[in-house]
Structures are given as structure tokens and as C-alpha cells.
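For this depiction, one protein chain was excluded, whereas all remaining protein chains were kept in their positions.
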Amino acid sequence: MITITHYLVLSLVLFTLGVVGMVIRRNFITLLMCVELIINAATINFIAFSRQAGDVTGQVFAVFLITIAAAEAAIGLGIIVALVRLKQTVQLDQANVMRG
Amino acid sequence: MAEYIPILVFTAVAFSFPIITILISKAIRAGRFDPVKAEPYECGIVPASEAFDTRFSIRYYLIAVLFVVFDVETVFLYPWAVMFKKLELFGFIEMLVFLGILVAAYIYAWRRGALKWV
Partner (left out) sequence: MNMDLRADLLALLPELTLTAGALVVLLAGVGGGGRRHGGLAVTALASVGLTAIALKIAVDVSEAGRLFFSGMFVLDPFAVFFKVLFLLTAALAPLLSRDYLERHDYRPGEYHSLVLFATVGMMVMASGTNLASIYVGLELMALSTYVLAGYFRREVKSHEAASKYFVLGALSSGVLVYGLSLLFGELGSLDLAAMAAALGGAERTPTLLTGMALLACGFLFKVAAVPFHMWTPDVYEGAPTPITAFLSVGPKAAAFAIFLRVFLGGLEGLTPYWVWLVGGSAALTMIWGNLAALTQDNVKRMLAYSSIAHAGYALLGLLAGSELGVQSVLFYMLVYLVSNLGAFGFVILLESRGYAGETVADYAGLARRQPLAAFGMLVFLLSLGGIPPTAGFMGKLYVFAAAVNAGFVWLVVVAVVMSAVSLYYYLRIAMQMYLREGQEGEGAEVLAAPWTARAIGVCGVFVGIIGVYPAPFAAAARTTAALIGVTLP
């Protein structure tokens, strides 16, 4: 029997993977994938809670999250394309002209 | 226990099918090799390089971006189509606004030359 806890643990694992990945990785494309992991973790939560409560608001919001994640990925890819055209790299730590 | 027998049979068939077909083709094929035969099959075009270390153009990303955006936005059309009758005029006008924005974005992408392969 799959309970709500299973979904919550799955989403927690995905969320943690995403956040840790964001912190330790420096490849822009990997970072983009980590962002997707985090958003999808939240989406899983919304759908699981929504199913448990027997109400569709969470599922509707999940649809919005999917489109927002797509828009975010599109912007991220756009920034990557511009970065490659300018500097021929997708490594973020090579972009460091400013302090900090 | 009896209800598991069909699953057992199914598993046995599923495993034996590929094994048997591979053995049969091995038994009846002609044993000649040449380099062309070892190449990956690409609809008759001679492959340009190995599959895993090809660097492909950054332009694909642009196409991917446009695809992702316009593809995912249609996710809103499905629930709307299913509930079309119930949503009445409200849903129709909402969807017109939504599609209007999408069409404007499409015209922009077109006129800006994003759809051209340069």
C-alpha cells in the first residue's frame, strides 16, 4: 500500500537532491536540472496532498507549476545560449568578473 | 497459488522470446562481416561521427526553447476542452485572452527570425 508518506519522502529526497545540487555544482545545465528537481518535488507534494484531501485545487496548481517550470527552463536555456555565444563555456565559475 | 500460473507462463514466454529469436537468427544468418555492417543505421545516410561525442549546434537549444514553451502551454487547453460546456462564455473568453497572448508571442518569434535556421 502506497501511503501519502511515501510521496512525501520521495519529494523530500528530490528536494534535497535539488538543493544540494544547486549548492555544489557549477555547470549551468546541471543547475537547471536541479531547479527542475525542486519544482517537481513541490508538484509531487501538491498532487499527493490533493489526492489525500480529495480536492482538485492542488492538481490545478500542479498544472500551473509545470508551465512555470517550462518557462523557467526556457529562460535558463536562453541565458545559457547567450553565455556560450559570449564565452564558449557553460561553467558558471568561469563567469566571475565581480567580487562575491 | 493457481492465480500466479498465468504470470509464470507470461514471464517464461517473455524471457524465451528474445533468446530464441537471437539464437535462430544466429543459426541461419550468413557469417560475413564488413565495416559497413558495424555502423549504426541512420536511414541510409553515412553517419558523421560517433554518437556520443558529437557536438551539435547551440541553435538546437533555441528550437528546444521555443518547442518547450509552446508545447507546455497547451497543457491548459486540455482541461478547458474537457470542461468546455460547463465553463460557458467565461472559459471561452479566458481562453481567447490566453491564446491571444500566445499568438502575439508566436508572431514576435517569427518576425524576429527565431524560426529561421541561420
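A and B are the chain letters, set down in written order, and residue numbers restart from 1 in every chain.
Basically, a residue touches a chain if its C-beta (ideal position, glycine included) is under 8 Å from a C-beta of that chain, and two chains touch if they have at least 3 such contacts.
Only a predicted model underlies this, so the values are computations on that prediction, with no experimental measurement involved.
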item	value
Residues from chain B at the interface with the omitted partner, ascending	88-90, 93, 97, 101, 104, 107-108, 111-112
Chain not shown, touching residues in chain A	8, 11, 15, 18-19, 22, 28, 31, 35, 38-39, 41-43, 45-46, 48-49, 52-53, 55, 57-58, 60-61, 64-65, 68, 71-72, 75-76, 78-79, 82-83, 85-87, 92, 95-100
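Note that only the chains that are shown with their structure count from here on.
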item	value
Separation of mean Cα positions, chain B and chain A [Å, integer]	22
Touching residues (chain side chain B, partner chain A) in the complex	58, 61-62, 64-65, 68-69, 71-73, 75-76, 79
Of all residues in chain A, those that touch chain B in their complex	60, 63, 66-67, 70-71, 73-74, 77-78, 80-81, 84-85
